[in-house]
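With one protein chain removed, the remaining protein chains of the complex are shown where they sit.
And now, chain A:
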Amino acid sequence: MSIATEREIAARAKRPIRFGVLRQMVDRRSDYLYVLPALIVMMIVIAYPIYYTIELSFFNTPSNLQMKDKVFIGLDNYARILTSRSFREVTMNTFIWTVASTFFAFLLGLGAALSLHREFLGRGVLRAVLLIPYVVSAVAASYVWKWLYHSDFGVIGALAVQFGFTDRPINFIDNIHTVLPSLIVVNIWKEFSFAMIMLMAGLQTVPDQLLRAAQVDGANAWQRFWHVTFPHLKGVSMVTVLLLMVANFNAFIIPWIMTSGGPAGASDIWITQIYTIAFGRQRYGLASAYSVILFIVMMTLGYFYVRALTRGDDTRVK
């Protein structure tokens, strides 16, 4: 650090305040220089697409026209979506898909984490096996499950027949009533390992002495879980559920590869629907409006969730 001369100090004092911010930027130009590459990338891949999507959502983009010939139609796209029956159906599907997947993936993950927390023979192997769904590529897994579910050649249907549950193979994913639950099962299978890892990490933070104290106090295994372990897992559970919810709202790979939203839209969720509108029907304006709605819904949910999370922190500090 150099010592400023009196003249410099006087010059600084004379400098108008409105140049303060700019001046600071110039003074600290090297700092800005370091974050500039990241900033530019963010502007190009995040900020600009968001802006363009919002802009596009006010235009009609008929598939027979070039993009430069798009027609401004104001809020018509939004009105069309919000009044359509398909939007309600897709939203319902998305809701069922997200809640069911998140709930059961979490529950299964919790069960797995708790059983793997104890010492037993083959624990390491079992843990590795249970991690497989998480590390397997979602695309590959989707194709495998598609074949497992296949109405003619699927091994699940064949086994069901062999064990006498049904007389003929079950039509899992070509039936509008069973397709969504079938996809949710795949999703749970894929996601529960993630919940398991998170909760296993959470379990490590439960102090051993606390469990011993509860044991001496007369708590049985269930009471120890309920009074000691579970309260300790609250934080990590909130984060896990949040991350699972976001992932499920934005899910694409499994439903798209396995059914592409079919049959008859029975497994269509927001993202697959947007994809179909945009790249199937080439209605970019409509798809953009859809995306903006989803964006707003997600941000609202996210806001409330983060607030709930941090409010907990505040009371904890107080």
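Everything below uses one rule, namely that contacts are C-beta pairs under 8 Å (C-beta built on N, C-alpha and C of every residue); 3 or more make two chains touch, one makes a residue touch a chain; residues count from 1.
The criterion applied here is as follows: contacts and distances are computed from a predicted model.
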Given "Probable septum site-determining protein MinC", "ABC transporter ATP-binding protein", "NADH-quinone oxidoreductase subunit K" or "Na+/H+ antiporter subunit D", the protein name in the UniProt record of the chain not shown would be "ABC transporter ATP-binding protein"
Hidden partner chain, touching residue among A:Leu22, A:Met67, A:Val125 or A:Val216
A:Val216
Options A:Gly20, A:Pro49, A:Pro181 or A:Pro207, residue touching the unrepresented chain
A:Pro207
Touching the unshown chain, chain A contributes residues 207, 209-210, 212-219, 223, 227-228, 231-232, 316
